[in-house]
Structure formats: C-alpha cells, structure tokens
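For reference, the structure I am asking about is given below.
All protein chains but one are shown in place.
Right, chain A next:
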C-alpha cells in the first residue's frame, strides 16, 4: 500500500435544517465538505478551508462555527443550520432582506457566512453599536469590500429588535 494509510469510515446522524440526515463518511470529511459534497448544500462556501475567512460559517446547536474546522464526525447527534435553512418555506429572514436592501454584498461569495454570523451576532446580543458590529463581524472577510453596507444591514435589524420572528 505504499505510504497510504488505511482510512476509517464513520457514521453520523445529524439534524440539518430540521431534517435528520444519516451519512457514512470518510472520517476526514469536514462539516463543510459534508454539507457541500455529500448533501449538495452548496450555499455554505469554502473561502480558505483554514478557519480564517468565515465564508463557511453555520450554526451548530445555535452557535456560529466555521464548518471547515469542524469534522462531520463531531456533529453526530447535533443540529446544524445553514443558509438554506434560514428561510424555510421561502419567506426571507429579515437579515436576508436587509442584506438585499442595503446591498450588503457584491459577488455574494461571503454572503452566506456573513448572514449566518449576523444571525448569531444578534442572538449573542453583540450588535449594540456599529463598533460592536464591526468588531464581532471581523471574522467574516469580504474581499468585495461590502463592509459598510453589511454593518448598515445588521444595524437596521438589530434596532428592530434582533430579527427574531
């Protein structure tokens, strides 16, 4: 077998956007690759695969995580919410609407991560001021430079009471 090592398989059962999914995976598969390559949920993006850009942000049991640094195996028995799960039934989440209104993106590649991060930010009650929003959204890179518009979108929803349905 040359230098290749035997690779383990793992079985995970995970709630993704409210649906129970059971998968048998290569144990090296990250949560991000599980979503993108195995569940065809490609809304969550891979910008760096190194935990440094935030494009892959999803909610794991309601908290934001970078899914590229989370192994799928760690998610067994847990709940994952992705951008596709934010608007069940087609009605947009207030933050999604605000991002459109304030032009909080250009290419859109960072957008899923920005929005998931912002959802968590509101839940964490860390959107009290522009400075706070800027600080706690700084794990989400936007190379298109949509930051001022992203801040404006989050500010608007935070002022309306956090976008809780």
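Criterion: a residue touches a chain if its C-beta (ideal position, glycine included) is under 8 Å from a C-beta of that chain, and two chains touch if they have at least 3 such contacts; residues count from 1.
In this text, contacts and distances are computed from a predicted model.
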Candidate names "Phosphate transport system permease protein", "Xanthine dehydrogenase family protein molybdopterin-binding subunit", "Sugar ABC transporter ATPase" or "Oxidoreductase"; UniProt protein name, chain not shown: "Xanthine dehydrogenase family protein molybdopterin-binding subunit"
Contact residue for the chain not shown (choose from A:55, A:73 or A:158): A:55
Where the unshown chain meets chain A, residue by residue: 1-4, 7, 26, 28-29, 33, 36-37, 40-53, 55, 82-84, 86-87, 92, 96-97, 99-101, 103, 105-112, 115, 133-135, 137-151
